[in-house]
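All protein chains but one are shown at their positions in the complex.
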Amino acid sequence: MSDTAYVQLLDLAAGVFLLAAVLMLWRRELASIIRLFAAQGAALAALVAILGVHQQHPELLGVAAGVLALRAGLLPYLMRRALAASGEARETQPLVNVAASLLTAATLTLLAYAVSRPLVALAPSPATQAIPVGITVVLIGLFVLATRRRALSQVVGLLLVDNGITAVAFLATAGVPLTVELGVSLDVLLAVLVLLVLTARMRIAFGATDLDELRELHD
Amino acid sequence: MNSTGAAGAVLQLVLVAGGAPLLAGLMRQVRARMEGRAGAGVTQPWRDLRKLLRKEPITPRGSGPAFRAAPTVLMATALVPAAVAPFVTTASPLDGAADLIAVVALLALGTVTLALAALDTGTAFGGMGASREMTVLALVEPTILLAVFALSVRVGSTNLAAIVTATLHDPLRVVSPASLLAAVALAVVTIAETGRLPVDNPSTHLELTMIHEAMVLEYSGPDLALIEWASAMRLTVLLGLLANLFAPWGIATGASLTALPLAVGVFAGKVALLGAGLAAAEVFMAKLRLFRVPELLAGSFLLALLAVATSFFLA
Partner (left out) sequence: MSAVEWGLAAIAGLAVVAVLAALAAPQRVRPTTVGSCTAALGGAGIAVGVLAAAGRRGAVWLPELLPLFGVRLEFDPLGGVFTAVAGAVAVAAALYSIGYTRHGLDSRTVQAALPLFVAAMLLLPAAASVATFLLLWEAMAAASLLLVLAEHRRRTAVAEAGGWYAVMTHAGMVTILLGLLLFAAHAGGETFAQLRAADLSPAMRSTVFLLTLVGFASKAGAVPLHVWLPKAHPEAPSHASALMSAAMVNLGVYGIVRVGFDLLGGGPAWWWLLVLGLGAASALYGILQAAVTTDLKRLLGYSTTENLGLVLLGVGAAGLFATAGNRALAGLALAAALLHVINHAAFKTLLFLAAGSVLHATGTRDLDGLGGLRARMPATTGLFAVGALAAAALPPGNGFVSEWLLLQALIHSLPATAVATAVTMPLAVAVIALTAGLAVATFVKALGVGFFAKPRTPAAESATECGPAMLAGMGLAAAACVGLALAPTLLVPALARAVQVAVPGTEAATTGRLTLELSGITGSMSPLLIAAALVVAAVGILAALRVFGARRARRAARLWDCGGGGLTARTEYTATSFGEPLQRVFDDVLRPEQDIDVTHVRESRYLVDTIHYRRRVPDRIEHRLYAPLLAAVRAWGEAGRRLANGSVHRYLGYGFYGVITLLVALAVTR
């Protein structure tokens, strides 16, 4: 594809990626958070596919297909099932209210740009210039992990971190070896399964998955 | 390997094997005379051996192959050093096969077989003798090896013939502090290894005071003969080493067969003198309590360490 088309498509995919993360901070319904996550997965797959077509690496297209299947297909499906089983619909008042969360997201974006300047300076190219987006998503994922009450939201936070790391990996290098990608994917899948099982158990034990209830366990 | 060496080695074996009971008899006679008794005569041990060899062999019930094999192994571990060490000749054919460290280790092997035989009987006395003997053996090893070290520093080898030949060529080395200290340390080692006063009383009848005798309580007849003979041979070997490592004059070094008879006579004389001196000193000593023995052995270790230090620092 031509260079301008490549740069534009790349920036578009990166933008959707970031936007999905920010919107997850805004929405309260768990079902829509999961839909946004699926959309982000699709954006990540598109990003990888664009990189593959531009760099003429056919295996990246295969990786893109795998990413799509896993992060936009399998993981949202599992989370929807867990959501249906739990019967909760909304995220209750998070520790940090929505407005403050969005302001924090803005600060994190600036921090990510400041930190990744040396990285970008190593090898300036349209791909590497999109690295700050990935780092921002990582930081937003950490923030979600730390400030949401529902267990399912925390799973989403963890997956955001992973998505961000994967995006940075693909943007900074020509991709990671297949074995590593497979390993990481398996890792993520297992983590999600374990967390969903734990969530179910928490619900059985306490009737809700509000993590602050777990405080009672402290002796 | 020359014929003088081979003949000398055979002579050594015969001399040590045949003369060991005589040495034991001499030592007992000296003690007896000094204690005011008439004594049984120098050849009494030979008469005892003859009597024992003619008796019926007996094996105690409950003992096993270790008990049966120990006398033979003990005797073998006394015979091989007798053939190797430079007593009558420095050119023994087995000289390159075993050096001072190996000779000392062979003597330790003999002690070990006796200790295992004692444990094999399953009696309390056997166990007690074995346990005490092993303690003394463990504590005497550092002294032995350090004395070997001291002897070999000035010669540059632990090979027995090399040490003796070096002393022959440089007689004044014997009066150096290193040599004297090493000699005293080796004398204590001899006493400890052969179970003489003050470490152990060879003629005691009280089982609770025994170390070596407790291990052989169950032996009788030909087995006891072999053990007593082997013990006397070990004493002869150790005294012979003490004599020839520090005062080797008279030993046959060359290829001439005529030097051998003189060497035999000189060796017999030296060992007899040392044995008589040891026996005389024993008259004035009492046995040490078992838990004072480590102090004695620590003292001998210090002497050996000083021997090494002076051989280096004053060399």
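As written, the chain order gives the labels A and B, with residue 1 at the start of each chain.
The criterion applied here is as follows: a residue touches a chain if its C-beta (ideal position, glycine included) is under 8 Å from a C-beta of that chain, and two chains touch if they have at least 3 such contacts.
Only a predicted model underlies this, so the values are computations on that prediction, with no experimental measurement involved.
Across A:Ala5, A:Val98, A:Ala146 or A:Val197, the residue that sits in touch with the chain not pictured is A:Ala146. If you put the hidden chain back, the residue from B:Val16, B:Val30, B:Ile144 or B:Leu274 that touches it is B:Ile144.
Where chain A meets the missing chain, the touching residues are 95, 108, 111-112, 114-115, 117-118, 139, 142-143, 145-147, 149, 154, 176-177, 179-180, 211-212, 214-218. In the full complex, chain B touches the hidden chain at residues 53-66, 72-73, 75-77, 79-80, 83, 94, 96-99, 101-102, 105-106, 108-109, 112, 115-116, 118-128, 130-132, 134-135, 137-146, 148-149, 152-153, 156-159, 162, 217-218, 221-222, 226, 290-291, 294, 301, 305, 308-309, 311-313, 315.
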